[in-house]
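Of the protein chains in this complex, one is absent; all others appear in place.
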Amino acid sequence: MATIDANKPDLPAAGAKSHPLYWKNRGFAHHFRNADEQFDACKLGMWLFLTTEVLLFAGIFCAYAIFRMLYPEAWTAGSHHLDWRFGGLNTIVLLISSWTVASGVRSAQLGNNAALIRNLLITLVCAALFVFIKLYFEYIPKLSMGKAPGTFFSYPYAHDPHEPLWWSVYYIGTGIHALHVFIGAGLLTWVLVRAIKYEAYGPTEYTMVETSALYWHLVDLVWIFLFPLLYLIH
Amino acid sequence: MEHSIDDVHTPNPDFDPTDPHGHGHGHHGHHIISARTLMTILLILLFFTVLTVALSRGEVWIQDTFHVILPQWLNVIIAMSIATVKAVLVCAYFMGLRFDKALNSIIMLICVAAVICFLFFTSIDLGNRGAVSQLRATVPTPGGTGYGLDRTYDGISTAASPRISTSGQPITEFRRNEKLAQLAMTEAAKHGRTEPNEADVAAGEAEFWRYYYNDYVKKGKHPHRHEHDEQNLFESLGFAHHDTNVIEPVDRPDLDAVSASSPNFSYRRTGITPHLLDDGSSHDAHGDAHAPSANESHDATPAETDPDH
Partner (left out) sequence: MTTVDTTHELDHHDEGSYLTPKYGAMGTVWDWMTTVDHKKIGVMYLFAVLFMFFLGGVAALAVRLELLEPVRIAADGSITGQLFGGDGEAIATGNQVYNRLFTLHGAIMVFMFIVPSVPASLGNFFLPLMLGAKDVAFPRLNLFSWYIYVSGSIFGIASIVLGGVDTGWTFYTPYSTTTDADHWRVLLMVLAAFVLGFSSILTGLNFIVTTHKLRAPGMGWFDMPLFIWAIYATSIIQVLATPVIGITLLLLIFERLFKVGIFDPGLGGDPVLYQHFFWFYSHPVVYVMILPGMGIISELLSVHCRKQIFGYRAIAFSSLGIAAVSFIVWGHHMFTAMGELASTIFSALTFLVAIPTAIKVFNWIATLYKGSIAINTPMLYALSFLFLFSIGGLTGLPLGALATDLHLHDSYFVVAHFHYVMMGGTVIAFIGGIHHWWPKMFGRMYNEKAGMLGCVLVFIGFNLTFMTQFFLGTQGMPRRYASYVDEFQFLHSLSTYGSWFLLAGFLTHLFNFIHSLVAGPKAPPNPWGGLTVEWETESPPIEHNFHHEVLVKHGPYDFDTVVPPHCDERDFPLPPQDQVRAH
């Protein structure tokens, strides 16, 4: 029977280095010719997956573009409710996290597990910071003032009749982005746990680090476009 | 034979002379990007972030100082160019595309091409409705008619969202009126009345605009008199000196329309396609503020609506 996971921990439990998940003990699946090919395949798969993510966000960007074209004043007025300082801060937070995660891949490639763990931890802290800023300084105050999407909109001082639509696009765009932050952070946490527990990643085995990092960079990429489009209109 | 997909296979180095993938074996030479490069890229990215913010603030400053309105496409082009440069840097270095198999880059490019097709053709439609026949124009009822927000089906509301009935008003207007009514009631209650009289309504309105101007004009969000501030509380409440962006009523028929926007209709459309939804009747060459009311038919020709034409 073809089993789902071949890495049964049947080796003697004498510390991390004998664990089958320890990077030196890892093999590759039998339908690949060699580990390199498997690595390339996984990476190719991840890139293909990223294209699907990009196209998912394309829908939101499309709605944004159409309504900005149709209702430019609403977009300007709506954007004035956003504080570019929080948006900018979050951009910086994400850029730094992107850098640490790229450094994390480098640490794994060099076999420096401590640095990998450190980098992943910083990345996760950044992710938490991002979500915190988003929620505490942006979503919560705005929602409590009635700047809400669609029919939830109850802010009496609107300047343009299409502001509810602006808030719809704003919340959907940033909300789905935030969802991706959570998913990415989840992936990185999983990598972190395995790095701590088993020293699972090293020069010949860092596929998971690389692919999760790619995912995290995508989160950053989307924000790179969302930030000026949402915060810097005037 | 039991096999699992994770079976460890020792690669056989001299197998497979006709390997179609053209890469030999045993070369685990994945590119490791130097820490210095990563750091440099981060700094460049941070620099571009600051730059895009600065340019955007700069545009605001230019508008306020020189009393001009910059077209939106300028803002879009600057912001998007910088964002694209940043994205390319992230892809090339952080994501390692530069040192990777070309295939991955090609995939990304195809993806971008698909996104561009999507945005491009959709905006061609939405941006050009009614270019030939007004029949196909999107009817410009700003904020919508509010119709359907309280639509029911078999007596049950059609959405899980708040069941509001805006009696045909756009939702923003509905909320404003709600607030004005509430403020008038508060004023009335202060004087022990149960029904607000005219003075209460006026006081409520003043309260409303005071809050609005405090929140907007003082914070530099919107240094104008609000279109709906019909009694010009903007001046009487003493905010007029904030208005640095007074638009001269001469020579700019399009901007005249801005100040003349009716509660339900505004003409300032400096988007990608200026005057997108204008019909002939909105161009009033004499600067004489003329805004069609909501019920006015939009497919009327200029000659029909404007005898001076």
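Going in written order, the chains are labelled A and B, and every chain counts its residues from 1.
Operating definition for what follows: a residue touches a chain if its C-beta (ideal position, glycine included) is under 8 Å from a C-beta of that chain, and two chains touch if they have at least 3 such contacts.
In this text, all values refer to a predicted model and were calculated from it rather than measured experimentally.
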Touched by the hidden chain, restricted to displayed chains: A, B
Full-complex contact with the absent chain, from A:Cys62, A:Met145 or A:Leu187: A:Cys62
Hidden-chain contact residue, picked from the options B:Ala114, B:Ala206 or B:Leu237: B:Ala114
On subunit B, residues whose C-beta touches the chain left out of the figure: 1, 3, 5, 12, 15-21, 103, 110-111, 114, 117-118, 121-122, 124-133, 136, 138, 141-149, 151-154, 156-161, 170-171
Missing-partner contacts on subunit A, residue numbers: 1-2, 4, 29-32, 37, 40-42, 44-45, 48-49, 51-60, 62-63, 66-67, 70-71, 149-152, 161-162, 164-165, 168-169, 171-172, 176
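Simple rule for what comes next: only the chains that are shown with their structure count from here on.
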Interface residues, subunit A side, partner subunit B - complex: 1-3, 5-7, 27-31, 33-37, 39-40, 43-44, 47-48, 50-51, 54-55, 58, 61-62, 65-66, 68-73, 76-77, 80-81, 84, 88, 91-92, 95-96, 98-99, 101-103, 105-106, 109-110, 146, 150-164, 203-204, 213-214, 217, 220-221, 224-225, 227-229, 232-234
Subunit B - residues contacting subunit A, complex: 2-9, 11, 15-16, 19, 21, 23, 25, 27-28, 30, 32-33, 35, 38-39, 41-42, 45-46, 49, 52-53, 56-57, 59-60, 63, 72, 75, 79-80, 82-83, 86-87, 90-91, 93-96, 100-101, 103-104, 107-108, 110-112, 114-115, 118-119, 122-123, 126-127, 138, 142-144, 149, 159, 161-162, 164, 170-173, 175-176, 178-180, 208, 211-212, 215-216, 221-222, 226-227, 264, 266, 268-273, 276-277
